[in-house]
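Have a look at this one before I ask anything.
One protein chain is absent from this view; the other protein chains keep their places.
Chain lettering (A and B) follows the sequence in which the chains are written, and residue indices restart at 1 in each chain.
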């Protein structure tokens, strides 16, 4: 069994944003030389997400609007978590909705994806460097 | 290490619906002859889900009502994604709520499940053939 590990770093200048990280994950898979197995990609922070969906800017606007409706950033007093001095109570909930991680099948050395699947990093408390972990196991 | 891969196809005649796919996944596991490992089941489309819950029709009605409340299909203009000519903006969000994938432990050649766990395919933009991927790794 072979294993591979890499951290990817992202620094989104706004509070929130989405980045298509599929090319970077594909680079990791190539570097690992693993042909058959499972690939885990997870946010290492608890106010950001890794998820799979469509690379379409309208959809990303829809996600942004919808997340703000279900877990608005303000008023800050809505969140008991913000009494700790943080202002990211909403970000913990937004990340919960979008998910921490994805597990992807590796087949013939490639991400075994349907036609529109793309991997995204979702940031909900940005303006600083944060990490994503890629772990691959297989042969 | 052994690996196994299979695509399962589904064609739900309505826009939305749930199918218990546990028997089909169990068939895959038997065919793989893998006794110990991990099994991934994921939707290969971004408007459908794979999730684990109860096989109870009242609950499925509750999911349907709840998903329509949180991400209604109409008005179509609610979703910027629909400006691309699609009418499935809601389906992308519904699938996000229900999840893309499940990872299940394989123990003694069986799905290592609690008493009520069943695997479902959740369709949110049906009326066409769509795929689910089963990938198993282990020994």
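Annotations
To be clear about the criterion, contacts are C-beta pairs under 8 Å (C-beta built on N, C-alpha and C of every residue); 3 or more make two chains touch, one makes a residue touch a chain.
Since the model is a prediction, treat every value here as computed from it, not as a measurement.
Within the whole complex, the absent chain has one touching residue among B:8, B:21, B:44 or B:102, and that is B:102.
Of the listed residues A:27, A:55, A:87 or A:101, the one in contact with the hidden chain in the full complex is A:101. Mapped onto chain A, the footprint of the missing chain covers residues 1, 3, 5, 38, 40, 42-46, 70-71, 79-84, 89, 92-93, 95-97, 99-101, 103, 131, 133, 135, 137. Summarising the interface, chain B meets the missing chain with residues 1, 36-38, 51-54, 56, 58-59, 61-63, 66, 70, 97-99, 102-105, 107, 112-117, 137-139.
In this section, only the chains that are shown with their structure count from here on.
Matching CA atoms, the turn from chain A to chain B amounts to 120°, rounded to the nearest 5.
Each chain gets a centre from the mean of its Cα atoms; for chain A and chain B, those two points are 20 Å apart.
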